[in-house]
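Since the structure comes first, as structure tokens, the remarks are kept for the end.
A single protein chain has been omitted; all remaining protein chains appear in their positions.
A and B are the chain letters, set down in written order, and residue numbers restart from 1 in every chain.
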Amino acid sequence: MTPDAGAAVTPVADAAVRLERSPFERRALRSLLLTTATWAAAIVAAVPLVSVLYMLIVRGGARLSHAVFVELPPAGFEMGGGFGNAIVGTAVMVGLGAIIAIPLGVLAAVFLAELGPTSRLAQAARFATKTLTGLPSVLAGVFAYAAVVLATGTYSAPAGGLALAVLMLPTVILTAEEAIKAVPKITRDAAFGMGCTRSQVVSKVLLPTALPGILTGVMLAVARAAGETAPLLFTALFSSYWLFDGLRPQLMQPTASLAVLIYNFSGMPFDNQIELAWTASLVLVLMVLVINVLSRLLGQRRA
Amino acid sequence: MRFSAHLERSRAMLRATDRRPAADSPTVSGPPSNWDYTVDRVFRGLARTATWLVLLLLVAILWEIGSKATVGMAHHGLGVLVSTTWDVGRQQFGVLPHIWGTLYSSLLALAIGGFFGITMAIFLTQDFLPPRIAQVFRTIVELLAAIPSVVYGLWGLFVLVPAMRPVADWMFARLGWIPFFGTTLSGPGLAPASLVLAIMILPTVAAVSQDALRLVPYRVKEAAYGMGATRWEAILKVMLPAASTGIFGALVLGFGRALGETMALAMLIGNSNQITLSLFAPANTLAALLALNFPEAGPREVEVLMYAALVLLAITLVVNLLGEVIMTRSARRLAAR
Partner (left out) sequence: MKRWLTALVLGLCIISPSSVAQSDDALRLTGSGATFPFPLYAAWFKTFGQKHRGVTVDYQGKGSGAGIQDLINRTVDFAASDAAMTDEQMAKVPGGVQLLPMTAGEIVIGYNLPGNPKALKLPREVYASIFLGKTTKWSDAKLKAANPGVNLPDLDITVVRRADSSGTTFVFTNHLAAVSEEWAKGPGVGTTVNWPKSDKFVASPKNDGVTATVKQTPGAIGYIEYAFAKFAKVEMALLQNKAGQYVAPGGEGGPAALASVQMPPNLRAWVPDPEAPKAYPIATYTWMLFYKSNKDPKKAAALREMVDYCLTEGQKLSVQMGYIPLPDNVVGVVRKAAATIQ
């Protein structure tokens, strides 16, 4: 790295250079101003985010109670009620989406970053992934509708899972690819030097090192999928009843989800339902928080 | 050698690469065994299949959309792209206002959300805060990506629009001659929608940029300091370029989200089919058009909606390509220095 263009070569006599910087020197001043500006920008950016969180916590927290987790959605003028079935439904459908999207996405990212980065297949797949990032969630729902709902003749949880997987995939691939590419070459070459096959390099060295970055992508994808309404309206519809009939899940039936519940209830003219909609939003965010914390704990590399 | 002995030897070698070797076991690694080769081939085959599946997914979606879109294109031709009337009754369709609205709102949201997101990422990773607090805020930022878009829409409607109204009225009164402030705020409009979009993509951009910045080895920054750079020179001239591909990826994800966002935008954009420069006027976007009209659309309307969807995907593609060109140009300039 060359020094800044324009810095004069100081003669040896001035080598006893001041190691301190006067804050009014132009470069130092610029740095100070930028720091102040960054603080200001961070606070400005934080204000709306805090406002949203505040609204969520205040309005949602009002009805947060045990009843919300075990009762079924109320109708019309009914008081009380909860959305336990929607919580289960969201967990199941996001889980199904994750089971499809995470292995597929990470394997594809491995190929794109490590196993065949310059091949035509890789270039085409990167192009496909970037195009898919802009796919409106409605279209993911329409696609899953045509692929699963029309084929099976019923709205179902797996259809919802597929739609969510389509939405999660681009995020997982893009972030995982970046994370794997960022592993220092030295580490990679050392593993090869020890006689590992390419997949051993990937599974024993690259993936564990890139795990935090991959997890960020997975968390973002899961967070977004949990909050999407439009694709679920086309694939899983909604249900006011439990997904589990005793111990067996009834997967091939319309399934409740928190996102569709919020969509329905926030649009009804009854106060009870509107309050429950806010509580459902809060519960959704809390669920994602729990998954986030758990995955960070699991993914921490044991020293 | 018998197969079981072979297996035992390769297992021992794998164990040797796994953990620190015990004092009495051999530390020399050997070449991979047959089993290792098989696993390797299977794994590489799986990775290749996965990549093909991703490609096939796009093809399947394009097929699904394209098969109806081409019928729509045959019926209505390219005029749809430049017409401004959307009249189902008379079967006249035009998506120019929607294209305009999509580009205007998404680019504005990307500019604001991208700028603040990257700033937030720099703020949280470059030692402006004690590490523990920075970690807590980093988790909070990731969490904000989980808030359902319906909630952002409601927040925008109940908090942002009323808060913006006095500001907008003042700007219209004083600066109304500038076309950007040329109308009064009629409630939902471009400005509230773009601001809410920016807030929605901020967590995504911030989270991915955070990771990109943290992946740059600390040595690089220390080297810059060692050469006498100020804090910000180190950040702007060294860290950001090193993390540039990651940050670019963050912007791609954020922009994609902005383009495809439906629910919050449907509530806040005003859904008016007009082309206007004014930030306070209502507008319309392709994604909102799809989301709002698709459920009730008859077969002929569905064709045109699929046509619009194809246009949206084309826009994503074009802007991504442009972005990549800019990236390679600036990377080349940096490398040439």
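FYI, a residue touches a chain if its C-beta (ideal position, glycine included) is under 8 Å from a C-beta of that chain, and two chains touch if they have at least 3 such contacts.
This is a predicted model, so every value here is computed, not measured.
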Residue touching the undisplayed chain, where the options are B:L55, B:M171 or B:M267: B:M267
Residue of A:V149, A:L207, A:A225 or A:L276 in touch with the missing chain, whole complex considered: A:V149
Touch criterion as defined above, residue of B:L46, B:L62, B:L81 or B:L157 at the omitted chain: B:L157
Residues in chain A touching the chain absent from view: 75-78, 99, 149-150, 153-155, 233, 237-241, 245, 248-254, 260, 264, 266-270, 298
Positions on chain B contacted by the hidden chain, ascending: 85-90, 157-158, 161-162, 183-184, 186-189, 266-267, 270-274, 276, 278, 281-282, 288, 292-293, 295-298
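Assume only the chains that are shown with their structure count from here on.
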For chain A paired with chain B, centre-to-centre distance based on mean C-alpha positions, whole Å: 12
Touch list for chain A against partner chain B, complex: 1-4, 21, 27-28, 30-31, 34-35, 38-39, 41-42, 44-45, 48-49, 51-53, 55-56, 103-105, 107-108, 110-112, 115-116, 121-122, 124-125, 127-139, 142-143, 146-147, 166, 169-171, 173-175, 178-179, 181-182, 184, 191, 194-200, 202-204, 212-213, 216-217, 219-220, 222-224, 226-230, 233, 258-259, 262-263, 266, 281, 284-285, 288-289, 292-293, 296
In the complex, chain B residues that touch chain A: 13-14, 17-18, 29-32, 36-37, 39-40, 43-44, 46-55, 57-58, 60-61, 64-65, 115-117, 119-120, 122-123, 128, 139, 141-152, 154-155, 158-160, 195, 199, 202-204, 207-208, 210-212, 215, 217, 223-224, 227-228, 230-233, 236, 238, 245-246, 249, 252-253, 255-257, 259-263, 286-287, 290-291, 294-295, 309, 312-313, 315-317, 320, 337
